[in-house]
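Notes to accompany the following structure.
Missing here is one protein chain; the remaining ones are kept as they sit in the complex.
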Amino acid sequence: MSEDIKVEKVLDLKGLPCPMPVVKISKGIKEVEIGQVVEAITTDPGTLTDFPAWARTSGNEILKTDQTGDEIKFYVKRKV
Amino acid sequence: MDEKTKTELLTLFKNKLNRAMRYYLDTCTRCGVCTKACHAYASTGQVRYTSAYRHELVRRLYKKYFKLQGKVWPAAGEAKVLEDMTIKELYDAAYSCTGCRRCMVYCPFGIDTQMIMSIAKLLLVGASTEPELLTMLADMSIEKGKSMDVFKESFLTGIKKLEGQVVEKWRSEAGETVIPIDVDGADLLYVALAGAHSIIPAAAVFNAAGEHWTLSFFEAVNFGAFVGDPTRTTLILDRIISEAKRLKVKEVCICECGTAFRVMKHLTGPQPFKVSSITEVQARYIREGRIRLDKSIVSDTVTYHDPCQIARNGGIIDEARYILHHLTDNYTEMTKEPKYNWCCGGGGGLVAMGEETLDFRMTSSSIKADQVRKTGAKILSTACENCHTQLGDLNDHYKLGVDVKFLSSMVADALVR
Partner (left out) sequence: MQTLIYIIMVPMVYAAAAIFVVGIIIRLVVLLRAPANPSTLQIYPEKRPKWLWAIHDTFLFPTVRRHKPVLWVFLILFHIAFLLLFIGHLELFADFQLTQIIAHDIFLGQGFVGLTLSICLLFFLFRRIKSPVREISVPEDYLLLLLLFLTVLFGSQMDWARTWYEYGELTVEDYRAYLLSLVVLKPDLPFATTFSGHSFMLVLHIFFANLFLIFFPFSQLMHSILSLPMNKLRRG
């Protein structure tokens, strides 16, 4: 699915209600180097708006969003 | 701390000094009646968690900079200079206080500790030492308001995914929208949290009651209020107010979130719409016969935790009991008088800070765990997201063996066609 994106770290955030996924990604992103990518897997549809809004304010970039069934996968690149 | 920062912080302090705040800062006689009120003190026995101790930290600064006594004779009231150490103490006081205002019930004068702690929180924001996480979440909410058009598409996709689960609870008539969004002239605007659990059961109940409703684009929770930043609080609030005005709704219904309800109910000022909690609205549906509930769904003993911001500070007390008496014959009260209910220990942003505060949340709330255990109930219902999370954590930590449930979702599960 994401052959072109090299994922450094995977965060399993399935089952967590908002805003916990955002809380976790904001911490998780700091555990990789700038330029590296974190894959976050969520199930709460609220993350579909929370993640992009968080990325804008925190200055990180969402490279891609995949939706398969109930799972939502975000590929987030650390930029700051 | 340099002089410039100090001046800025004192300006922030001064702006908070309205009449009520001055009453509260001028009056405490340190009689000690409030000591028993705080769950953190009751659970740990540490005097720094008594409310008088907490507000005395702020009061010492008040005396030093805004009161003649502290200027002429600082030793009398232990007036203190604002320095880096003070900021640390203020952090401890402000972020160990859940803002439940139980101490306000004990105080002979009714001093509002939450309000005094709002000075501490604002000074922390001014000194950029507030919990980063809360500011980050607040900024995220504000961003959603600013760039609604950008997020609209993904929001609609997300909501569409939930429709199946709503229909499982309540099958809508053919042609009816399961989760209506952006409905101009709807009667009721429902402001949920950005999560499925807060939307699905509510939607089922609205549809069952035949409500002409619409779902808000925004989440109700106000992280700005948690972090005690008036600017952010207002920005987050304004998103919802302008949406409600744009759609010309008659009523704004706030989901099960204590902070959201209290901020919306008390801080919006006069508006063309009324503000209700979902508990109020669901009780109204039952009273008007718009929904009926099946009492056989819940068989275990049920108790109810009154969320501080909704009951003691928001006035929604009887409505929850009214609903519960339609859900079960097996209801047991947690406390004789709801205004004396112990705080869950998770308010004021503590739960939103997640694992960071988990240890403190557990040790400071053993009294709550005891209270839950004493009810002997198997189902612990509540009507606030924060309380729900915290009670769930307490349930695991203290092995209470209860099932923590949202009241609204119990209603949705018991709907009778």
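A and B label the chains in the order they appear, each numbered from 1.
Throughout what follows, a residue touches a chain if its C-beta (ideal position, glycine included) is under 8 Å from a C-beta of that chain, and two chains touch if they have at least 3 such contacts.
What you see is a predicted model; the values in this text were computed from it and never measured.
The chain not shown here is in contact, across the full complex, with B.
Residue-wise, the contact with the chain that is not shown comes from B:H266, picked out of B:K88, B:K245 or B:H266.
Interface note: of B:C97, B:I111, B:V252 or B:I367, the residue touching the hidden chain in the full complex is B:I111.
From the options B:R30, B:R246 or B:K274, the residue with contact to the unseen chain in the full assembly is B:R30.
The missing chain lies against chain B, touching residues 17-24, 26-33, 35-36, 41, 47, 50, 52-53, 56, 67-69, 72, 75-78, 101, 104-112, 115, 266-267, 269, 311-315, 317-318, 338-339.
Just so it is clear, only the chains that are shown with their structure count from here on.
Separating the centre of chain A from that of chain B, both taken as means of CA atoms, is a distance of 27 Å.
For chain B in complex with chain A, the touching residues are 133, 136-137, 139-144, 147, 150-151, 154-155, 157-159, 161-162, 193-198, 219, 221, 223, 352, 354, 385. Interface of chain A with chain B (complex): residues 17-20, 22-24, 26, 44-50, 52-54, 56-58, 65, 67, 70.
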